[in-house]
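Heads up, one of the protein chains got dropped from this complex, but the rest are sitting where they should.
Chain lettering (A and B) follows the sequence in which the chains are written, and residue indices restart at 1 in each chain.
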Amino acid sequence: MNNKTSSGNFLEDFRLDQEIRHATPRTVGWGDVALYTALYGSRFPVFSGDSFSRKLGLKRAPVEDLLAFHIVFGKTVPDISLNAVANLGYAECRWMAPVYPGDTLHAVSRVIGIKENSNRKTGVVYVRSQGYKDGDELVLDYVRWVMVKKRNESTPLVAERVPQPASAVRPEQLRVPAGIDFSKYDYEMAGSPHAWEDYAVGEKIDHMDGSTIEEAEHQMATRLYQNTAKVHFDQHRQGQERLGRRLVYGGHVISLVRSLSFNGLGNATFVAAINGGRHINPTVAGDTIYAWSEVTDKAEIPGRKDVGALRIRTLALKNHPADGFPDKNSEGNYPDNAVLSLDYWVLMPRR
Amino acid sequence: MNNKTSSGNFLEDFRLDQEIRHATPRTVGWGDVALYTALYGSRFPVFSGDSFSRKLGLKRAPVEDLLAFHIVFGKTVPDISLNAVANLGYAECRWMAPVYPGDTLHAVSRVIGIKENSNRKTGVVYVRSQGYKDGDELVLDYVRWVMVKKRNESTPLVAERVPQPASAVRPEQLRVPAGIDFSKYDYEMAGSPHAWEDYAVGEKIDHMDGSTIEEAEHQMATRLYQNTAKVHFDQHRQGQERLGRRLVYGGHVISLVRSLSFNGLGNATFVAAINGGRHINPTVAGDTIYAWSEVTDKAEIPGRKDVGALRIRTLALKNHPADGFPDKNSEGNYPDNAVLSLDYWVLMPRR
Partner (left out) sequence: MNNKTSSGNFLEDFRLDQEIRHATPRTVGWGDVALYTALYGSRFPVFSGDSFSRKLGLKRAPVEDLLAFHIVFGKTVPDISLNAVANLGYAECRWMAPVYPGDTLHAVSRVIGIKENSNRKTGVVYVRSQGYKDGDELVLDYVRWVMVKKRNESTPLVAERVPQPASAVRPEQLRVPAGIDFSKYDYEMAGSPHAWEDYAVGEKIDHMDGSTIEEAEHQMATRLYQNTAKVHFDQHRQGQERLGRRLVYGGHVISLVRSLSFNGLGNATFVAAINGGRHINPTVAGDTIYAWSEVTDKAEIPGRKDVGALRIRTLALKNHPADGFPDKNSEGNYPDNAVLSLDYWVLMPRR
């Protein structure tokens, strides 16, 4: 008879090049699609209507890119980040193929780096996580690094390695879903007239609308993703911590911001890659989220005249509208109410 | 480079007889059905169980009439009512065919009237909106008029027209879903013994139960319908307005009241038409909704002995039970806690 409960992995439990097959394959269904809509109100048309997607050459409406991300990410939590002190970064995140209702997702991670901190109480583990659907088709690929507690300060670490994730995904690495033809894109049905050509590098967009987060919403979202991180669900224990409140899953804020971004980036059809992201300040229920974006780069997709890529930096704020584009000051410090900075590539139809 | 965000249409942006194809086709799925049940607890059997519906001759359980309404309505919001000051009225609203999981809905509106108010700051726009499913089958048809801001007080309006919507849908205009045979109706499985013959004009029914609305519920409902009206989601800005709170989407109250009406109108199988509706006072989260109904008319359906129509007037109240049937006083003023008056036709089986 041994202890049956899992308390997750600590820094010394990880080995370089270790491969972790994460638990709980998850069939994504029509219910997830509806809940995602109810939680974020997304209107990106490719994910909303089968007819719109079929006209472009897809078999039906796939599920939102970020829903697939959250489900894959959730699978990694029990193995990678149950003892995380902080989520330090994401990089090289690419969507490789659309996920459709009925597909079953599973996730695998490889440990690509380990580094002990000088305090010897914590360290950083770097993983490359991959999401697959039935038949082992790769759908998502990203690098993530988290600060993790050590089980025991005196345990010596056998090996260390610090990888250098790319600062950005290169345009030629972006994957356009197979079979899609953006020349068939119906701008009127999409609800936004602006194409890739209409955006200029340096252009800033205030997404205008605000959305207030409720406890029931972020809890339901986070459980939908089978994300088990304790800080999101347990007010009794969180009430005794410094924040005093349940912490909203950072991915919930990302999805909310993506939906808000429809106003101004309505034809940013797919999120193709995330170059990096930072959760600047914690978000709790009751906070109202606003966001603005800047176009930081434009790129052609090799061999395609129907679709291009925009690189976007989005800054999300809590309880403060985004007009005036509040940003880092000259010392590089974000405003107190900044909650998220996200650097990502979207695919957008060309005329 | 032009402004990418949409701030919606103002009065002078509408033209008489203009046709607006609304954005974002939306596939209605099994997830919407479950969420609708979770949000309202509806028990009308035709929408709950495939076996019940098949016995009547339908191919399976369709989605609730009002779910289809909300989705179609939601599509019209970005074009018609983003700058609405007030929803003034509905009329001539008819359901033309059932919507099934898997159907994709889209919406089209035609501007049938425009009138400037004497203050020249606002005006009224009248639209006939229609919802379609794949293959362009008409599923919903209604007239709505909203008070909309002018962009500029000094803009002269080119043309004005004030339509006169019918005060009620005529019984012969009500559509019974094709292929349905109400003589197969199973009253025991429906949970209510009362047929069309059992109701008398003038009869009043207290629906007894109350239902308290939570912020997460009305927000999830309204986002499910992709309704983007800002007043429902942004507590930060609403906190600075007169109401001080997020406003609950009026359609959320209508659906809640329809579900409450099961107790007393359990065999009011389909909502066939809405003759008119008025949101008397605002509803906010925390309010408990009660309702009572009066049978205001009974009608045969031409050529049918298996089904008849009842015209119902339902009054919904907040934070006050409906026993005693609180109503307008002699000056025509509703009680302070009245939130909704709805005049509609339902289809009910005959013995």
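Just so it is clear, a contact is a pair of C-beta atoms (placed from the backbone, for glycine too) under 8 Å apart; a residue touches a chain by one contact, two chains touch by 3 or more.
Since we're looking at a predicted model, the values are computed, not measured.
Among B:137, B:153, B:198 or B:241, only B:198 touches the chain that is left out of the view. Annotation: of A:15, A:151, A:230 or A:351, A:230 touches the absent chain (contact as defined above). Residue B:321 is the one among B:163, B:239 or B:321 that touches the chain missing from this view.
On the side of chain B, the interface with the absent chain consists of residues 29-35, 37-43, 45, 48-52, 60-61, 101, 188-192, 194, 198-200, 203, 205-212, 214-217, 220, 263-265, 286, 288, 290, 319-321, using the contact rule stated above. Interface with the hidden chain, as seen from chain A, comprises residues 1-2, 4-7, 21-27, 29-32, 34-35, 78, 101-102, 104, 106, 134, 214-217, 219-224, 226-228, 230, 233-237, 246.
The criterion applied here is as follows: only the chains that are shown with their structure count from here on.
Per-chain Cα centroids separate chain A from chain B by 36 Å.
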